Structures are given as C-alpha cells and as structure tokens.
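Attaching a single structure in structure tokens format; questions to follow.
Apart from one protein chain that is not included, each protein chain of the complex appears where it belongs.
== subunit A ==
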Amino acid sequence: MNVNQSIPPVPPFGQPQPVYPGYHQSSYSGQSGSTAPAIPYGAYNGPVPAYQQTPPQGISRALPSSGAPPASTAQAACGQVAYGQFGQGDVQNGPSSTVQMQRLPGSQPFGSPLAPVGSQPAVLQPYGPPPTSTQVTAQLAGMQISGAVAPAPPSSGLGYGPPTSLASASGSFPNSGLYGSYPQGQASPISQAQGHPGIQTPQQSALSQASSFTPPASGGPRLPSMTGPLLPGQDFGGPSVSQPNHVSSPPPQALPPGTQMTGSLGPPPPMHSPQQPGYQPQQNGSFGSARGPQPNYGSPYPAAPTFGSQPGPPQPLPPKRLDPDAIPSPIQVIEDDRNNRGTEPFVTGVRGQVPPLVTTNFLVKDQGNASPRYIRCTSYNIPCTSDMAKQAQVPLAAVIKPLARLPPDEASPYVVDHGESGPLRCNRCKAYMCPFMQFIEGGRRFQCCFCSCINDVPPQYFQHLDHTGKRVDAYDRPELSLGSYEFLATVDYCKNNKFPSPPAFIFMIDVSYNAIRTGLVRLLCEELKSLLDFLPREGGAEESAIRVGFVTYNKVLHFYNVKSSLAQPQMMVVSDVADMFVPLLDGFLVNVSESRAVITSLLDQIPEMFADTRETETVFVPVIQAGMEALKAAECAGKLFLFHTSLPIAEAPGKLKNRDDRKLINTDKEKTLFQPQTGAYQTLAKECVAQGCCIDLFLFPNQYVDVATLSVVPQLTGGSVYKYACFQVENDQERFLSDLRRDVQKVVGFDAVMRVRTSTGIRAVDFFGAFYMSNTTDVELAGLDGDKTVTVEFKHDDRLNEESGALLQCALLYTSCAGQRRLRIHNLALNCCTQLADLYRNCETDTLINYMAKFAYRGVLNSPVKAVRDTLITQCAQILACYRKNCASPSSTGQLILPECMKLLPVYLNCVLKSDVLQPGAEVTTDDRAYVRQLVTSMDVAETNVFFYPRLLPLTKSPIESTTEPPAVRASEERLSNGDIYLLENGLNLFLWVGASVQQGVVQSLFSVSSFSQITSGLSVLPVLDNPLSKKVRGLIDSLRAQRSRYMKLIVVKQEDKLEMLFKHFLVEDKSLSGGASYVDFLCHMHKEIRQLLS
C-alpha cells in the first residue's frame, strides 16, 4: 500500500504515531482530526450525516458539492466532533457481516444508511471494540492520518510510513490504552490488516473520537446527518452521500464532512477482543499474505525504525487493516440507490441527468432523451475543454444497447414513416430529425443541432410554430418529442437498392464422434423439432418469415435439401472444404411450416445416420463459409447457429493447431493467447459482415479448442459464443437448451450499420463490442440482438458550450426479422461543465467500469497483461487524484478522498484487475479467458456490474415469507456465516454455498437429506420439495436466471469442500489465490498511488 511507500523518510514514527495517538490521545486531537479524514470511506452515509451535522460544528459542509471537499473543511472545523460523526459514517459503510454480528445492536447498520445511522452509535461501539475496527481506524488513520496528521508536518511525509509493521503499530498503540490492547488482541497482524481497508479507518476514527470525544453525540448527529445527506444529496450527488469521498486522515476536519474516517476509535477495547477472534480466523484464511502492505497503516511507533527499512510490503507481520466495514460498500450503494431512486419513474426530459444505477428497478419515461436502457454514459456532464478532460482522465464514453429489451410497462420505440422521401435529415451532417432540432423562420427551416447547418423544411413536413418556437405538432411526432424512435427506411437504405428478403437461420451441426458420443446431436435434433416453431417474428405476425436450413459436418459438410415437395430429404456432401461452395440453391432454405414433414424426417435421421461415425476431425472456417455462401446465394441476411465440439484440425482453411501454453502467462507473449492463430478468420468475418451473416457459436469442448480464434467470427459479426466445457447431456442439457431457446427466439436486427453522431466539439473516436468496422465511423453489425452492447468513447475536438451542452445521436440501420429495413434513432443530451467538480458529480461508476473493462480486455490483445493492469491502476489513480486536487477541499494528503459518484471505483476496478482475463488463476484455462474476454466485450452495464462484483444472497436470513430478494452481502468470506446458505451469481455462474453448521432442518428441507455431510457436492439441481424454503430458494434461483441473458447452471458448494475453491474465486473482496489483491489492500495501494501523483 501506499503506506509503505509512505516515502516519508520522515521518522515514520512521528507521523504514524501521531496519527494513532492522535485519535485517542488528546494531544493528537489535532492529528486525530487529520486521521478522521481518512475515514472518508465510512463515509458513505456516515459522512454525510456527519457533514450536515458537522456543518454546524465544522465548517460547512455546505461547502462545495462534493462530499470530499467538505470533509476537509470539516476537518478543519472540529476534529473531535467530526470524528464522532465519522465513526458513524464508517459504521454504515462498514457493515460487513462479521462486523455486524459483533455489533449486535448495530448489526443492522448494513441495511440502509438510516438504519446504520441509528445503529451507528451502537455500532460504533462495536467497532471500537472490535479490535479490527480500531485497528482499522488506526491503520487508516495511520495511513490517512499519517498523511493527515499533517500535524506533524513530518507526518505527511511519513504518512504512511507507518504502514509497516503492525507490531510497530501495536507498539504505537500503546499510546492509547485502547490501542495497546488492540495490538495484543490483534496479535495477528492480519486482523489488523483487514481492519485497514481504508474504509474502516473512518469508522475507527469516528469511534476513537466517539470514545474519546463524544461517542453518543456523534451517534446523534449521524442520524440526522444521514438523513440529511439525502437532501444534501446535491452536494454529494447521491443520497448516499458524502461518504463517497473518503478522506483519510485529516480527520478532525474531515469529520464534519462525514466522509472521512479518522482513526478514532480508541474504541472500546473490550470490543476488540470479541471481534478479533471473529476476524482473525477469517482473515487468516483469506488475507494471509495480504496484510503485508496494510500493516503499514498502523504506524507503529516502534515501527518507526521499521519504517525506514520496510516502507514497503515487507512488513508482513504487523499488518494492520482497514476495517472492511469502513470502506465503501457496493452493497450499500446499491441499496441506497434502490431506496432512493427506485420508486419514482426516471423522466428523461432534463439534460444531463444521471440515471439510477443499473441495479435499481425503475421505470423510464421518455421525454426527449433516450432511456438509460439504451444509452448510459460514464459522465452526464462533459468538461467543456479537452484540457479539462485530460486532466480528469475520466473516460467519456457511452454504452449503447440500441435494441435493448424493455420491461413490459415501457413502450417500444414508435415507428415513423416519412414516406417515399425517407427520414428527414440534416443536409450537411446527415443527422436525423430529433427533438433537439431548432425550427426557425416560422417553421420553414430548421437548424441542425449537431452541425448548425440551416436546412429547409420540406413542404410536406411544414408545420407552424407556437409562441415558444416549438412546432405545434411536436407532441404528435415521436421524432420531435422522444429520445428513441424508429424510421421506416426507404429503398435507398437497402443493399443494392433492393428491399431485403426475410432473413434465414442456418443450423450447422457438428456430427463428429465427440458430438455423437455426448448425445449432443440427438438432443439438439430433438429440440430443434419443436424450437422451429418459435422463430422470432415481427409484431403480430402469425408465423415467422425466417427461413431455415440445415448443415451437418465433420471434416466434410453435408447440406440438406428439405424442399417441401420432396418425399425425403436429400443430403449433399461437399468434401472440397478447401474451396467451399453451396451445392444447392432451391430447397436449402425453406419455410418451416411448408417443409415440416421433410424437416422432421431429417432431424429424425441425422442422429441415426451418424450414429456409427468414427470421424473425429472437424473443420470450422469452411462451415461458416458455406453458411455465408448460402445466404449470399439466397440474397438475404441471416444467422448461423454453429454447434461445434473440437479444435478444427482437419486439413482445410482455418486449420488450427493446439497452441495452448500456460507458460506464456505473465510473459510478453501472453497476448498471443488472445490473438487468433491465423488471419483466415478475420477475412472470413469480413465477408460475413458484408453479407449480413451473423454467427452464433455453441462450443462443446472436451479440451482446448482455441476459443480466441474460433470466436473471432462471432465476435466480428455481432454473434454470441456459448461454451459448455465437457458437455454431458445429463448435466448440461438444461443449460444448453435454455440458452439455445433463448438465442433462437430472441429478436435480432440483421445487416445493421450503426453510426453515432455528436454535436460539434466532441467526436466518437473508439468503439468496443462485437462488430466490425471498415472505416472509422460506421459500426457494422451482421447481426445485433437485444443483449449486445456497443461502447463508444468520445474525445474533444473543440470547445464545448455550457449552454448548448453536447448531443449524441445513435442511428442504427437494420433489417428486422420480417425483413423490414428500419432506422432506430436514440438521442441523448448531456451537460457541459467548466468546473471539474460537476464532472465528478455526474459520473456513473458502473458505466465507467464497463468502459474500462472493455478497454483493458481489448488491450490484452496488444500489450502484456501486466501493462494493461498498470494502465488501469494509473488511470484510476489519476482520476481520483485529479478529484482530490481540484475538487476536494484541501486536506492532508494522508487522507483518501473519493468522489461520491466514484467511491466504488476502486473496489470495482480491483475486481476487473483480478478477473480471469487480467489475472488468471491456476485453474482458469486459456479458453476460459478468451471466452470471458469476448463475452465482456459486448456486455452492458448491468452485466458487467454483476459479472465483476457478484451478488451474494443469504438465504435463511430473511423471513421465509418475504417475497423480495434478500439483501445481498458483500462478496467476502468474512461475510459468510457457516450457519447459513448463500446464493452467489455473476451472470454466468450460480453457486449455492452451504455452511458447515447450517441447521439440519434447512438441509432437510432444501436437499432432502438428513445432514450436511450427505449433501452431494457439485449438485446442479435442487430437489423439488414441497416446503416453503425449498420453494422459495428454487423460486429465487429461477428469478435470478430470468434476469440474465444466459442460463446459469447451479453448483452446490459445501463449506470446506474441494469445490469451495471455485466458489471463493468469486468472493472478490478477498485476496484471490491467483494473487489478486483484497479490496482493502487495493484501496491502500490506490491511496498510495494517488498520494504519489499528488506529490
């Protein structure tokens, strides 16, 4: 962590110590103040309240908007008080299960901010008590404080220095009676370390203060503050409040802002003991090594010496930890947003509004801007100049999901028909008519809102303006009043100036030995018979216009003529895979209902025909080529469903060799694992895109199949890849069939071109997602479904104007399932700012993470993974440092201050950094990484959110009758209680974790076995039992699955079982086996980076 580096050659001591002591001891007070700021994390609610309350005390939280700044001021204001507040704040954040447990009273704190508040007081105590918390605070304090402590000028330098040995810390503790106790209690440095997690610090500080100062008081204030915060929301942006900014040390002052955490705590020593025990065990498990850095925090007196020497990680022993509960909690943020914004519809009429989080259920009312379901931006307030943007380093990106599915109570976009002349557009920039166009001269002309060109209004479109200059018919025309709508395209928008024919689906089935042996072919053929009745259809159409075709293949291809007039299907074998062609014209693509008899006969026969096959080799490129040629011959767009089992090693174009080499990991050549083996695949993909041929690939590998190469074509054609490793009908049937059904039935736009136009001043410069681009502006998608997302990055090329803001218009030209050519338009207006603070206040971290993950995942193709990770960290640090420098009120550098809107950035970023792609564990195969890499590339914000930070739901905590999803807990082992059962999901995987000491009754009612030991580990289906718990759990599982675009296979994991390793991989706040940092560690590291940047 930073701490270590703490550079501060300075006598670590001084600084660190000061911190701690600061807290407790009066002398420190000053310092303590400083420490407080550190707390910022706890921030969250705490802080806010703190602020508010503080205001009085401190200065004004009134201060500037962002929580952070206030903090500083606060600090200035009054150290102690502040603390108290902080403490509270901390609590709230902190509420990690364990903590809660301990806290007893406070336990709830998790829940909502309010609750916490109330509880906080109580909580505080708990914290205090829990050595950890204290430690944390201490640590944080240490860290932050150290910095913060400016008090000791020296401190700043040292700031962290303390980091080092806990021991030292402990030593330091001595100062305060409490501390002293801690250290001991902590005995295990680890525990301390945990404590560290920046977050806690605040709490601690608070605690400390509380204890020392006026705990009660603090409590009081908090509550109010909490609530207050909501209001103040302005300041912070979100109700959640100031917390976001967690500042470290400059506690006292910080306090007021609430955000900060100070190392207060002097906390009730007593508490410690209890907590510690709890923690330690856990911590040990998870954190083991992690502490190293953390320790730093606790700036141990004795350590002083240490410091000097150990500044770095080396200080394993005495790690002190931030209190995990004190650092910003994703769960908390999500809960807050749900509570605050889930009830009111989100009305899009106002420019630059930040929408609710993706995790919140809300209704959208389109009043001129596209729904966040279609477009989400990293920031809704764009810096006016590129200099500002560069300074902030906040990527300006929009995540666009043009065909997003809407909930039933939101209307899908209206279709507008402008007749033969086609949609009305600006003559110069070709932007489409939208609500932002300005009608002038009595309605005879309009000025383009994108390029300012003045265009004549065609006579048939003329309409008078009302007194406000608005067209009288504005509300009758979707294109003048809505953010999203569709135009019917004219023939000019069609390929070859011909209206398209309805698209076709071609099923291409691997019938090599592997596919037959696993039963895949039989299963698939059986399923297709019924599935073909559910091809996507347009609106009210009675039957789908889509035609179907069938191909089977191993190392040769078999085409089938299933013309309705035939008595039996005809099979045509093409063995010339080197030079693929389609052997038949008529009868290959047929209407399902007309040819049903022949198709059924064919599907019956396919498994029989190949039942005795011994062919193990397969081809791949020729298969796609064949499908593409078939579509070309039929002059239509379409989709290929490819069911493939093995590495294509047969002699043919696109032949691959097994190049899987784990030795490359962490070398400069690692990137080759993500790159396709040959260029043949890209070339092919280009041809497919030109033909509007989209490929969905279902893989059933037993071993390495080189997903990196095979997925190139699906990726570039806007298709999907599904992977079922070691497919077995018994185990994977449901998942596969469910995915298949969904994939076949989903509505797709074909042969699409997307273009994003922007108003003058910014420009779309980079695109991420599953598509192909032949020039720099047009995103070409052979196929696009409602799950696919395109992330677009913008850059300035001129100055923006605060008044006019910035406009985006995303136009998607596509062919619908019925073969209708349409244009879908999404418009979005953003604010522009000259103050960085406005930028930071209007950011969306989830979107930011979506962008950063995609950016990083693309980066691994070209750069060593290490470099990619460093880039991410640096960028994140720069963003936060810029905030600290420009927006937060001045405070000690030892304090970590996060913008409210980005307080989850570190935790989420850490998740990205630890993801399989960027930091693979030993059990992660090259294919898995490539698979995930391409998957993430087209994920939307909600998907990346849960993918990187899985949801962990306790099942027995909430009353059985409750019908809502149980509140999630943070993804950390500490939060697991061995007496409970949890569901964990990340959009791809679903685990049911069973604690070792879960009640027998529960085991019985869920698994129908009598004891924990009899539960089959790795079970993938829960028995259907008629009892409330079983029903509820299964219902919950079903509802989780329904929320995701892919079927999540359930895996039952027992505590302490082998499979648990797999499960633990998803506890992303913990240190991972593959070396990923724990949240706390990472936060500390981030802090250090920021400090470095600031200095």
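To be clear about the criterion, a contact is a pair of C-beta atoms (placed from the backbone, for glycine too) under 8 Å apart; a residue touches a chain by one contact, two chains touch by 3 or more; residues count from 1.
Assume contacts and distances are computed from a predicted model.
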Omitted chain (choose from "Protein transport protein SEC23", "Phospholipid:diacylglycerol acyltransferase 1", "TBC1 domain family member 19-like isoform X2" or "Exoribonuclease phosphorolytic domain-containing protein") - UniProt protein name:
"Protein transport protein SEC23"
From the list A:Asp586, A:Asp797, A:Asp870 or A:Asp1038, which touches the chain that is not on show?
A:Asp586
Given the contact definition stated above, which residue among A:Thr343, A:Gln367, A:Asn427 or A:Gln568 touches the chain not shown here?
A:Gln568
Which residue, A:Thr385, A:Gln447, A:Gln605 or A:Gln999, contacts the hidden chain when the whole complex is considered?
A:Gln605
For subunit A, the residues touching the chain missing from this view:
556, 559, 566, 568-576, 579, 581, 583-586, 601-602, 605, 609, 614
